[in-house]
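Mind having a look at this structure? Questions to follow.
With one protein chain held back, the other chains of the complex are shown just where they sit.
By letter and in written order, the chains are A and B; residue numbering begins at 1 in each of them.
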Amino acid sequence: MSENLLQVSGAPHVHNGESTKRIMWSVVIALLPAFMVSVFYFGLPVILITAVSVASCILFEYLIQKFILKTKPTIDDGSAVITGLLLAFNVPSNLNLLLVVLGAFVAIGIAKMAFGGLGNNLFNPALVARVFLLISFPVQMTTWPKATPIWNFGFADIVTGPTPLGILKEGVKNGDAVSQLMGSEAMPDYLQMLVGQMGGSFGEISAVAILIGAIFLLFRKVITWHIPVAFLLSAFVFSGIFWLVDPTHYATPWFHLLTGGMMLGACFMATDMVTSPMSARGMLVFGCGCGILTIIIRLFGAYPEGVSFSILIMNAFVPLINKGFKPQPYSKI
Amino acid sequence: MKTFKIGGVHPEAQKLSNEISVETFPLPKQATIFVTQSLGAPAVPVVAKGDKVKVGQLLAKAEAFICANVHSPFSGTVNKIEPVADFTGYKKPAIIIDVEGDEWDESIDTSEEIVSEIKLSRKEIIDRMKACGIVGLGGACFPTHVKYMLPEGKSADYILVNAAECEPYITTDYRMMLEQTEQCLVGIEALLIASGAPKALIGIENNKPEAIRHLQEATKTHPKIEVVPLKTKYPQGAEKQLIQALTGRTVPNGRLPIDAGCIVNNIATTHAVYEAVQKNKPLIETYTTVTGKHLANRKNYKIRLGTPLKEVLDAVGIPENTGKIISGGPMMGKAMANTNTFFVKGMSSILFLDASESKRIPESNCLRCGKCIQACPMGLEPYLFRMLAVHNRLDDLEAHGIMNCIECGCCQSGCPAHIPLLDTVKTGKSKTGAMIKSRQVKKS
Partner (left out) sequence: MAGNTIILAVVILGVIGLVAAILLFFISKAFKVEENPLIDDVAAQLPGANCGGCGFAGCRGLAEAIVKAGNLEGLRCPAGGNSTMENIAKIMGLEAVAAEPMVAVVRCNGSCENAPAKVNYDSMPSCFFANSLYAGESACPYGCLGCGDCVGSCQFNALHIDPVTKLPVVDVNACVGCGACVKNCPRHIIELRFKGTEGRVYVTCMNKEKGPVAKKNCSAACIGCGKCAKNCPAEAITVQDSLAYIDFRKCTLCQTCVSGCPTGAIKFSNL
């Protein structure tokens, strides 16, 4: 068509400039603080794993779109970068790189592209990959390097240690009281938990860094407050009930909020647009479901950590939630 | 500060022609007056080829219930009565007049003096509005007198005046409020008599502090009229949203504002009502903003109906690199397919968009981000409508309330995937509407 013809189109004729790209790259920026804290505590391996994960996610997406689906590759929209980052954030920093590549394949190839690509996947790709790796390679996936500030870092000996949730699970199983465990040497204090000096998947350790990212996303209107608040609040209340009833067997609710993948899950994984409900009411239900399921798994399940599973389970309910929880109508009659 | 409860967006206001006073556009040599100047049925021409007409003389009479009279905006000779294409390219019946001068019908008071005292009774005012062909100038062009013929057992508690002017770019209402303040207020008084309502509320968005201040000052002598500043949000000027913002009431689905005890009129309509009731002047002019970011010569014009658009375009000069010319605002206006058109009632803006603003960005996959749901002021699910409309599932569309859509465009204007949501929703809505209609016909 010639350039100087008038355009005819339906209204509206203006757009607010929001785009998939802008949303995705905002999320990438929001993940940077957590990334920097991880580099601080776990050193170079963090950069290496992240690079491999992101690169292989992009590569798999490109190859699948180009050669299997035969569509125009859309790697520049940044969604594969996010999947890569989140996958990396959900593994220990000493993981074999081949496993990272395998995880990237599961995330992009199976969890995303097999469902029809961006926007059509039922489950969060990074979480599917993480759970796949966790079940298939439980030893490698639960050997956590100790968080050591970068100036104490020695290449020669990587010391491994358990995560706070692991200590808790193991200790309670052996009949120790929670207060005893909290005082144990391996357990970090609350301040350390807040800034992230503890064992765990390397992106999930620092609550502060993740919250900074989440506030950025809220400010950019990429996410809304509903899911994170519902997730954290329901987990807090639910675990708080157990703690009030029996504080010797159950940890404090703030311990649960600060440890494991709770913050990362609530702010970045559960809020994934594609796999979360559409309406505000639906989001609240989804967030509460995630929070309660996480605590149930943490307290009564075989795994010390429950965020991944709870989000994946709730992902499966999203179509149902979308059906059952409609947005508030202008008029009820 | 008051506003409607759910949804809404904040498009850039772009009120570029705010400070430009209204100018009267010169008379053309030949004019084409469409006989369909309102919602509903076309009016029936009452003049014939060769007839001499005066300004304000009836050209076409409203025969149907929802229809408005059309008057001659010029004095001259009827040249032809034949279908003429408007900016869509479709032909509509029209009366073509060779303009010979500006001789007004004797019954019209053409003085500048403001007449404040209303002498007509309730019924006379409604009849006058009907006779003068007053239509809603907010965009829909619904015949105003029909709104005031209240159904049995219904009464109005409020007259709501829409001075929100929530569409970006358009500034005629703003100029009207500043330049024709008293006329508008007397018009509102007339509407209060016509409806029997005890109170009138004028809703103005708070991005027009000058207008709010000005009207608050002027309403001191009109105790029944109150100015209500509203928090700026699009689509505040939509009937249902304005009712909720001003009164807190909602209109039940599929019902009319009168079911919530309200009658809504645009501020420009109140001015037309003033002229009709106090001056016996029919609606023969439209106030039009000619604007655009890359248009240097922006104008607020008072233009006689039937004036060729070409003359206005020549006067301001079509800027280079124009990609789209829109009749109306950028959110709900219509893109013109050709410029061989003529001014009609309610044509409140001619907007130029440059080539880079005009071209749509190609759509990508739906992210299911829910931004369309957050933006929808009716609490609907545009993403769902799109999926159902693509598969032609009209029963499901009806069940999910597509007929409540007000076509404001909030959903599409904020879609990060650039999906033409409103296009699909409109398609689904008109197909669903046709299905409902045929079902009703079958029943009866």
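Keep in mind that, in the parts below, contacts are C-beta pairs under 8 Å (C-beta built on N, C-alpha and C of every residue); 3 or more make two chains touch, one makes a residue touch a chain.
Computed from a predicted model, the values in this text were never measured in an experiment.
Asks: So which of the visible chains would the left-out chain be touching?
Replies: Those shown chains that the absent chain touches are A, B.
Asks: For the chain that's not shown, point to the residue among B:122, B:199, B:249 or B:360 touching it.
Replies: That would be B:360, which touches the missing chain.
Asks: Check the options B:16, B:41, B:85 or B:406 and report the residue that touches the missing chain.
Replies: Missing-chain contact among the listed residues: B:85.
Asks: May I ask you to list the residues on subunit A that touch the chain which is not drawn?
Replies: Touch with the absent chain occurs at residues 1-2, 5-10.
Asks: On subunit B, what residues meet the omitted chain?
Replies: 85, 87-91, 334-335, 337-338, 358-360, 420, 423-424, 426-427, 430-431
One rule holds for everything that comes next: only the chains that are shown with their structure count from here on.
Asks: Which whole number of Å gives the spacing of the CA centres of subunit A and subunit B?
Replies: It comes to 49 Å between the two C-alpha centres.
Asks: What does subunit A use to touch subunit B in their complex?
Replies: Spelled out, the residues of subunit A in touch with subunit B are 3, 6-16, 18-20, 22-23, 74, 77, 117-120, 224, 273-274, 277-280, 283, 326-331, 333.
Asks: Which of the residues in subunit B end up touching subunit A in this complex?
Replies: 5-6, 9-12, 168, 240, 244, 250-253, 322-326, 330-338, 351, 353, 355, 357-361, 364-371, 373-374, 376-381, 383, 401, 404, 407, 409, 412-418, 420, 422-423, 426
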